[in-house]
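To start, the structure under review is shown below, and the notes come after it.
With one protein chain withheld, the remaining protein chains of the complex are depicted in position.
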Amino acid sequence: MTALLNAGDGSRPLLMGNEAIARGALEAGMNLAAGYPGTPSSEILENLAKVAEARNLYVEWSTNEKVAMEVAAAASFAGLRSLCVMKQNGVNVASDFLLHLAGSGTRGGMVLVTCDDPGALSSVNEGESRHFARMIELPLLEPGDFQEAKDMTAWAFALSEELGTLVMLRSVTRMSHASGIVRLGKLPDRLPRAEFKSDGPMLDPDDGPVLSMPVAHKHGLQQGRIKKAREIFEASPFNTYEGPDRPELLVITSSACSLYSREAVHALGLGDRVGILKMGTTWPLPPNLLKTHLSRADRILVVEEVLPFLEDNVKVIAAEAAGEVGIKTFFGKSDGTIPAMGELSPDLVMEALCRILDVPLPAADLQYGKMAREAASLKAPQRGLAFCPGCPHRASYWNIRTALKLDDREGFVCGDIGCYTLDVFPGGAGTLKTLHSMGSGTGVASGFGKLGPFGLDRPILAVCGDSTFFHAAMPALVNAIHHRSNITVIVLDNSGTAMTGFQSHPGLCVNAMGQEMPDVDIAKICAAMGAKVEIRDPFDLAETQSTINRLMEDAEGVKVLILKQKCALSPEKRGIRQYNVHVDEALCIGEDCGCNRLCTRIFRCPALVWDKEKRRARVDEVLCAGCGVCAQICPQSAIRKEVA
Amino acid sequence: MGTLQLPRDPYNIIITGVGGQGNVMASRVLSGMLVNKGLTITIGETFGASQRGGSVMSHIRVSATGTWSPQIPKGKADVIVALEPAEALRVLAAYGHPGVIVLANTRPVYPVGVITGELSYPALEEIRASLEQLSSRLWLIEATDAAIRLGSPILANIVMIGALAGSGILPLTPEDFRAVMAETLSGEKLEVNRKAFAAGMDMTKP
Partner (left out) sequence: MAREIRGQKELREQVQDAGLCTGCGACVHLCPYQTFYHDRTIVLNPCDIQAGRCYAFCPRTPVDLEETRGLFSREAELTPEIGPVRAFRIVRAADARLREQAQHGGTVSALLSLALSEGLIDTAIVAEGRERFLHSGTAVREPGEVWKRGGSRFIVSPTVAEFNRAAADGGAGKIGVVATPCQVFALARMRLKPKLDSGRNPIDRLGLVIGLFCGFALSWSKLTALLERSVGLDAIRGMDIPPGEGVLEVYLEGGKRTFPMEEIRDCMREACQYCIDTTAEYADISVGSARLGGDWEETRTWNQVVVRSEAGAALLDLAKERGILEFRDVPAGNLDMLKAAAAEKKRAALKNLAEKSGRAEDLIYLDARDRVLAALMSEEGK
């Protein structure tokens, strides 16, 4: 945080990629930032929110990415500089507005930062946002290191103003969540005034209304902007080349892959044979720059994540300029040299280089590798994802599963995105049977609920988190209610956007900057929509389970059950135990008939450990969060809880 | 700024553990100390969903020349600091080589599969045997126990960083540590962290 407020004395702090992006926005004098939390993007807005007061910013976590874009666009229309931040699939949500924004153009500098997640390290997809730049005709920048993450972000605002359009800046997990040394620039001290000029002639870009119509005219303008961007990018310092004048192989790369490529060339000692063209401006590509480099090498390897975006676009230029640059041999995703799924690494690039140039991979100690892999497979048991100790979701799913079993009509749960997704993993209860995008559990359930006449006669449940409820579940819920879909929607309300680190949402009485705000009541919304609403504490197992059963047996319309209990990692709860929990060894019957390790075998809280020697359960005092739920399930009352 | 001679450039350190053990914090603190010595650091971190009981790993590239890939190439770790013993083995399988130095906490965190009884977790002696076989130098540190004595098991990460400093692999001093921690902490919190670092140093001092 101190680094973000550093006056710009030339110091070189260690910054996380997301911090570097935030600093870049501050150096550009950005005034308003909006977004929706999503790994790996969240730290950008979090860091800006922390310095909002000091830097006179307005920062908000919007209800979803489309709204965030709209909020940020308003600032741009009023002449301010604004930033919008989201993860890759957030752009899908925002894309409808994005298309129209490209048509209308922007005024104050406006930048969309999207953080993609190649390899889906913390996503349920590895979607790519770069294709939106080409599809919607927006300029696209991709920083290749941490310094560029800052510098490019700052420049993107100026570029946006020069062109009159939104600029996309795309980061990836290995850039956003990695850290490096960044030389800081100066922070500006201007305080701009918001002024929305809208009374001028319809077609006046500065004083008229902000519209995407007349469409042909505005579309033409946007294409003109892209043409201008292409010219600007020809001379961009963010496109760099290192290597021999006439390389045997030209690597064209962008983003974190440029670091992998450099490392691979260095590790193989191929610096005098392989050249690396690192592209920072990846849409539209500057054709002359590309032609210059293409003409110097016959073989081209494109290294990028995830889909062949750069590769396809380079090939178009190579084809158009074939007369000038000659016929090239391309390596990349299309021919399978580089995988088109998952994230890349220096090792994958090394393998590709060795294959193309027919050089041997550096000899590894095979004996050691075999021994190490054997030791790991025998002695490092797989670490599956699980709900944390004290997690309300474990209790909620325990109740849901029990209710589904009692109901005995093969009921199932439709889910979506949040920590509660973990129900599908071995640590969960296994009740989730569909899992897609934000809010889609409720929408899919709404559809399942109409399949009765076709013979699908099973109870349908949906789960969604509190933040997800506002983000995208509300329209689906309205749909279910209006169409009398017989479903039970369970809102797993843990009072925060927990998976991404407790960002605020409209259900809380605080905003991103920590200011007090009116909280929007989920129960009242659902009741107003026409659903039957109940609220329970998931830690009260018997009461919650019987409520779920009662709601499932109610065949009339949409029921909403709000299971309210704060996340165990929430700032209010973290480190504070409600109960001290221990196992009374004299009462525990372990594997005997009558228990058979219910707590460790079935309940599966990481803080409950099976002591093999004693043949008794034990509470790990380091991990236990003190929720006391396990004491309710122990058939012997051997798990004891005392108020801490 | 000091001129520190690195055994190799880049010098590759991996800090590994389980979600919730303070892996990221440990990598920040260690990197902060190295940055203050004038070195260029690149950190690559794997967290996110893995906070929920999964493995967590930080790759720290220490260099006098510039920025490196946030992912260390396979078989190229120089030092592995493991906040959890089995995680040391997991990391060695991908990034180890005969010369690697390992410092590992002795306190296991059982994966959910072990808790359910589907998988088994080896005895510490079995892990020690493999770690000895797969490293050039090994320290097993009772870091969590030391941290509990200081009042909080979460301090185990700082004990481990202290142990790394005590081993003499890199010239890191209590003053270096204090300088970094004082940027964000003060008073009692700074003091207990300082004690944790010192406790770790004592465990590996030659």
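Each chain carries a letter (A and B) given by its place in the written order, and its residues are counted from 1.
Everything that follows uses one rule, which is that a residue touches a chain if its C-beta (ideal position, glycine included) is under 8 Å from a C-beta of that chain, and two chains touch if they have at least 3 such contacts.
Keep in mind the model is a prediction, meaning the values are calculated, not measured.
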| item | value |
| --- | --- |
| Chains shown that the absent chain touches, full complex | A |
| Contact residue for the chain not shown (choose from A:L406, A:M517 or A:I535) | A:L406 |
| Residue of A:E162, A:D365 or A:E591 touching the missing chain in the full complex | A:E591 |
| Touching residues (missing chain, whole complex) on chain A | 402, 405-408, 549, 589, 591-596, 598, 602, 633, 635 |
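The working rule: only the chains that are shown with their structure count from here on.
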| item | value |
| --- | --- |
| Between chain A and chain B, centroid-to-centroid distance (C-alpha), Å | 27 |
| Partner chain A, residues of chain B touching it in the complex | 18, 20, 28, 31-32, 35, 40-50, 52-55, 67-75, 86-87, 89-90, 92-93, 96-98, 107, 109-122, 126-127, 130, 133-134, 144, 148, 153, 183 |
| Residues on chain A engaged by chain B in the complex (per definition of touch) | 2, 13-14, 39-40, 121-122, 145-147, 173-175, 177-181, 256, 259-260, 262-264, 267, 345-347, 350, 364-365, 368-369, 371-373, 375-388, 419, 422, 426-427, 499, 597, 600-602, 604-606, 608-610, 620, 622-623 |
